[in-house]
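Comments concern the structure below.
== chain A ==
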Amino acid sequence: MFIQQLVNGLTLGGVYALIAVGYTMVYGIIELINFAHGEIYMLGAFLAFSFVTMFNVPFPLAILLSISCCALFGVILEFIAYRPLRKAPRLAALITAIGASLFLQNIALMIWGGRLKTYPKGTIPEIFKSALFYINDLKIAFCQYYLQFNGISITGDVRITLLRGDVSVSLLQYNILIITIFLMFCLHILITQTKIGTAMRACAQDKTTASLMGINVNRVISFTFAVGSGLGAVAGIIVGVYYNAIFPMMGYTAGVKAFAAAVLGGIGNIPGAMFGGFVLGIAESYGAGYLSSGYRDGIAYAIMILVIIFRPSGLLGRKTVVKV
Partner candidate 1 sequence: MSDTILNISELSKFYGGVRAVDDVSFDIQKGEILSLIGPNGAGKTTLFNCVTGLTNPTDGRVILDIDGRDKIISSKKQAFKPVIKPDRINALGIARTFQNIRLFNTLTVLNNVKVGRHALTKCNFFGAVLRSRSQQEEERSTLRQSIKHIVFVGLEEKILDIASNLSYGDQRRVEIARALASEPKLLLLDEPAAGMNPKETSDLMNLIRRIRDTGITVLLIEHDMKVVMEISDRIVVLDYGKKIAEGKPENIRNDKKVIEAYLGTD
Partner candidate 2 sequence: MPKRIPRYTISFFSKNQPVFYGLLLLVVFFIPFYSFLGDFHERFMYISIMSMLYIVLALGLNIIPGFTGLLDLGFVGFYAIGAYTAGLLTLKCAALGPPWDILSNYWVIIPLAALNGALWGILLGAPTLRLTGDYFAIVTFGFSELVVLVIVNEMWLTRGPMGLPGIASPGIDLTFLYPITRFFFENPIVYSFKGRVPFFYLILFMMIVTIFIMNRLEDSRLGRAWFAIRDDEIAAECSGINIMRYKVIAFAISASFGAIGGSFFARWFGFISPVSFKFWESILILCMVVLGGMGSIPGVILGATVLVSLSEILRQVLEPWPDLVQARYALFGIILILMMRFKPAGLIPLSRVKRVMSTKDETILQTMNESFFSVSTDRKKLSKDR
């Protein structure tokens, strides 16, 4: 049970981490809590779903389209709602963000209706899982060899069973973990090694000086939103497939929890957000497992409140520097 919760927690945590990174990047660069980020995540799930079910787009293409659309939405959102308020007091920007969130949630409600959406059988999972399974074939073979060597067997082609059957890791969970870690690794490379990444870090520290150095600050901010939204969309798609339940309110709870994760790691700090995401996922998993499951969401809220009161800079962070 203990390890199982750990596995579940890591999977959940990976998803939170993806969303949290979006929050933290935006806060680091324009000091705004993008309330609407949760809605982008939700749109990612919905768009992928719609592309697959309504337009019969093959799933991998649907993923790409959804991510691109959400990145675009993020940029548009910033342009319309946040950019005009760059110089306004923080209160105004915060209220605008809330308004945007409210608007997007209800638009989704209008377009797709309130009922739960599920992927019809056969639209993805096999393609999705088996494609990655194919790519992971080598890895699985290696794991198989290694695990067998240690007395652990891999059963079927969808589950990995460890520890004499006490723990089962579905291939989907495994894939999610691989995807999230891979994406975060890519993000790390982006932030540290590329020119635009350095520009992002510069803007997060001091926008005026960055612009004096020739950086187009507006472009960088748009790019930040695009990246954050794209990652959020991936998280949405993953959750849509994993739980096979998509509904307009999903952005709300996930958004809050991911925000708690970002705060936990230190808002403005990208590795902090990743770290916070995993910690929160694990904490929630254990909490729901060992304490009451009704208070599952409450764990995130409680952690958030406690961190903000006692250690506002988070476990890892200083808000001013987008350090990696």
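On how the list was made: all candidates are chains of the complex that A comes from, given by their letters.
Criterion: a contact is a pair of C-beta atoms (placed from the backbone, for glycine too) under 8 Å apart; a residue touches a chain by one contact, two chains touch by 3 or more; residues count from 1.
Being a predicted model, the structure only gives us computed values, none of them experimental.
K.L.:
Thinking of the complex as a whole, which of 1 or 2 is in touch with chain A?
P.N.:
Contact with chain A is made by candidate 2.
K.L.:
Going by the contact rule at the top, pick out the chain A residues touching candidate 2 in the complex.
P.N.:
31, 33, 81, 84-85, 88-96, 98-107, 109-110, 113-114, 252, 256, 259-260, 263, 292, 294-295, 297-298, 301-302, 304-305, 308-309, 312
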